[in-house]
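Every protein chain except one is present and positioned as in the full complex.
Here is subunit A:
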Amino acid sequence: MASSSSSGLTFKLHPLVIVNISDHYTRVKSQLSLPPSLTSTSSAATSNNNNNNSNGGENNQNPPPRVYGCVIGVQRGRTVEIFNSFELIYDPSTRSLDRSFLEKKQELYKKVFPHFYVLGWYSTGSDAQESDMHFHKALMDINESPLYVLLNPAINPAQKDLPVTIYESELHVIDGVPQLIFVRSSYTIETVEAERISVDHVAHLKPSGGSAATQLAAQLTGIHSAIKMLNSRIRVLHQYLVGMQKGDIPCESSLLRQVSSLLRRLPAIESEKFQDDFLMEYNDTLLITYLAMFTNCSSTMNELVDKFNTTYDRHSRRGGRTAFI
């Protein structure tokens, strides 16, 4: 497998796809290996899963099952955006893809997401294999150049990078024979605001349905961690540059160029129009905060007056003090 793609397409992956694949894999894996409390009744249940190597009752003894599915999304020009995915039925031993199932699923998804179409397929495993090429070729009649998204389900706590790789297929001439091989491509993670919030919510399992105080705290924590991240990344860059200056690290001009272009972009917003807009927004926000504080104040004042009246009311039957000392 070659190391980098040359097709020039940029890929954007949505977190939903990642969670989808992970869920599919977890489901299939847990249907295979039963919880210990149910091992006695295992025989009835194991017939329910549809994976070939069924061998219930023992965890992690079998090679983890591979799941297959399809990814859908949009391609606009040179940008490919992968939004969603769904499962497919594939039999690796006979290498047959269930076509009618695929078509049915496509139809269903078309009804709800009319803009998306099949972009490729996904699977789990640690590395792309030769046998994957068959699946890849099978999908080629739906999309001439499908993508292959590979998720590595092995949980490695030392890992810093997402174990997701996107492969494209390219025609290379190897030993005089033109062959299709997989080449890796880079991708970025793209989110919509709602997606980001729910991913954030689930990732950190913040307390749900809290009062305004906890909501504010939660949002501020999110921003705080983001800023911490930014800070640490800048520190890394700084140390790298210092090291280069001292001569510890060999100079790499392409990296230097990137850093300098980044720095040159920094004081980007100094035009007057921006200042005007910014101040307007700022004023609006301050105004609304002022209004909110006002409402809060009047409510508190109201309560104070009520309490005052209750305690010192001369005409009430409940009595209480008659004079305010």
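Details
In this text, contacts are C-beta pairs under 8 Å (C-beta built on N, C-alpha and C of every residue); 3 or more make two chains touch, one makes a residue touch a chain; residues count from 1.
Assume contacts and distances are computed from a predicted model.
In the listed set "MPN domain-containing protein", "TRUB2 synthase", "INO80 complex subunit C" or "Cell division cycle protein 27 homolog", the entry agreeing with the UniProt name of the missing subunit chain is "MPN domain-containing protein". In the complete assembly, the contact with the undisplayed chain comes from A:A217, out of A:L9, A:A217, A:M244 or A:V259.
Within the full complex, the residue among A:L9, A:V74, A:I89 or A:A138 touching the omitted chain is A:I89. For subunit A, the residues touching the absent chain in the complete assembly are 15-16, 18-20, 22-23, 25-31, 34-35, 38, 41, 44-45, 48-51, 59, 86-89, 101, 104-105, 108, 111-113, 153, 155, 157, 159-163, 188-189, 191-203, 205-210, 214-215, 217-219, 222-223, 225-227, 229-230, 281, 285, 288, 291, 299, 302, 305-306, 309-310, 315.
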